[in-house]
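The complex appears here minus one protein chain, its other protein chains still in place.
Moving on, here comes subunit A:
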Amino acid sequence: MSTLFDKLWNSHVVNRKEGYPDVLYIDRHFIHEVTSPQAFEGLRKRGIPVARPDRTTATADHNVPTKDQHLPIKEALSRFQVETLRKNCKEFGIELYDLLHPFQGIVHIIGPELGITQPGMTIVCGDSHTSTHGAFGAIAFGIGTSEVEQVLATQCILQNKPKQMRIEVNGKLGKGVLSKDIILYIISQISSSGGNGYFVEYAGSAITSLSMEARMTICNMSIEMGARGGLIAPDQTTFDYVKGRRFAPQGEEFEKAVAYWKTLKTDEGAVYDKVYTFDAADIEPMITYGTNPGMGIGITERIPTVEELKDHSEATSFKKSLEYMSLEPGSQLLGKQLDYVFIGSCTNARIEDLRLVADFVKGKRKADNVEVLIIPGSKQVEEQAIREGLDRVFTEAGFELRGPGCSACLGMNEDKVPAGKYCISTSNRNFEGRQGPGARTFLASPLSAAAAAITGRVTDVRELI
């Protein structure tokens, strides 16, 4: 009896030797401009080529501007890093979805939407949110640059098999509660290190009832509890999503693939190292108050006091966090005035997220005290949003829809939140300085962010729908 993870892992082991990590074959390697230059330099020093350029996909996302993408990148270092990626892809024969290319976008958004990401694969990228692709029933995880170099050189990676965790969420989600709230809730329950050393399989009726895009949001944030990755067994929802996408198998090939994909599930009675079970009915719209994604509460709850902390050994970072956020222990966040709203990032910048936001804000107008940025995850999402008229809804609401990129999730481009300002963000990290030095971030769902945009304050979206 094996878990889905066992099956996927074992079918990709090239070599297993006592005392050594497994040599794992990688089906798809995604690269971007930030974590690849030193890896290419390594290949150059060794005088070796990229082993499988046909299994490597490149895009520019972290550094790219979200305005005037047709103009040269203003910041010299960002420009140089993107140019270095261009040069490396050309020299090593890798296809690049560069700025203005119709497929450009955040690496974890374009893989799925192009059908490159498929069930049963092993997928890596020099970015911790590679866990996103696990939503398709794939082993997908983030790696460091030395490992990027390993994969470029050999299409393999040395890995010790992690322990396995099952997280089940059963039941029906309440009104206004999205998959982002599920994952923020889970992380708040097991902490930002609770998944360390594990690979997670998500299951249960609340998970399987989600759309593919909602599932990606869950898997995307697996890393925020310390897990290497998270995956969900593929099912009809998965097959329907993949079908017809540009790089997915077509026709008879697709039917053959589906027959195999249907075998990708955990056997009855397979054993996990750890199991958590949650009830969807316990989850309300979530918001983080601190400086790691585990510091989250239900929107109507209070920030804990030091005495109320689940794990008292976290007291130092808890106090430091609240000082940074300029918040009082025991106080409520509801009603807290905001300065920025950021809807975007690899967690929540898919077309479904934009549709949800547009549906909610249609006919409404943003509060004067907030600036609202909507950053699509890819060129295709941007074009789809325009085709569907979402751009007009956003403009009428006073929101700004810009070009695709990582944007204010991590502030490597020009989009930053100024020091001391509060931003409600649909991204995945609220670390100190994440959105710019001194910026203060509350993580929440796209719907909670949209509600906050209208009221200018932290708001319980359930009261507005």
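Keep in mind that, in the parts below, a residue touches a chain if its C-beta (ideal position, glycine included) is under 8 Å from a C-beta of that chain, and two chains touch if they have at least 3 such contacts; residues count from 1.
By definition in this document, contacts and distances are computed from a predicted model.
Undergrad: Looking only at the UniProt record of the hidden chain, which name from "3-isopropylmalate dehydratase small subunit", "Putative ABC transporter, periplasmic component", "Tryptophan synthase beta chain" or "Nitrogenase protein alpha chain" is the right one?
TA: Hidden chain, UniProt protein name: "3-isopropylmalate dehydratase small subunit".
Undergrad: With the missing chain put back, one of A:Q250, A:S317 or A:Q384 would touch it. Which one?
TA: Residue touching the absent chain, from the options given: A:S317.
Undergrad: One chain is left out of this view; which of A:P65, A:P112, A:G142 or A:P234 touches it in the full complex?
TA: Spelled out, the listed residue whose C-beta touches the missing chain is A:G142.
Undergrad: Of the residues listed, A:T3, A:T66 or A:Q81, which one is in contact with the missing chain?
TA: Here the residue in touch with the unshown chain is A:Q81.
Undergrad: Looking at the full complex, which residue from A:V14, A:L100, A:V271 or A:I465 touches the chain that isn't shown here?
TA: Going through A:V14, A:L100, A:V271 or A:I465 one by one, A:V14 is the residue touching the chain not shown.
Undergrad: Taking the full complex into account, what residues of subunit A touch the chain not shown?
TA: Residues touching the hidden chain, for subunit A, are 14-15, 19-21, 23, 25, 34-35, 37-38, 41-42, 45-46, 48, 51, 62-63, 77-78, 80-81, 84, 126-128, 142-147, 149-150, 153-156, 158, 160, 162, 192-193, 196-197, 223, 226, 228, 292, 294, 313-314, 316-317, 320, 410-412, 419, 429, 431-434, 437-438.
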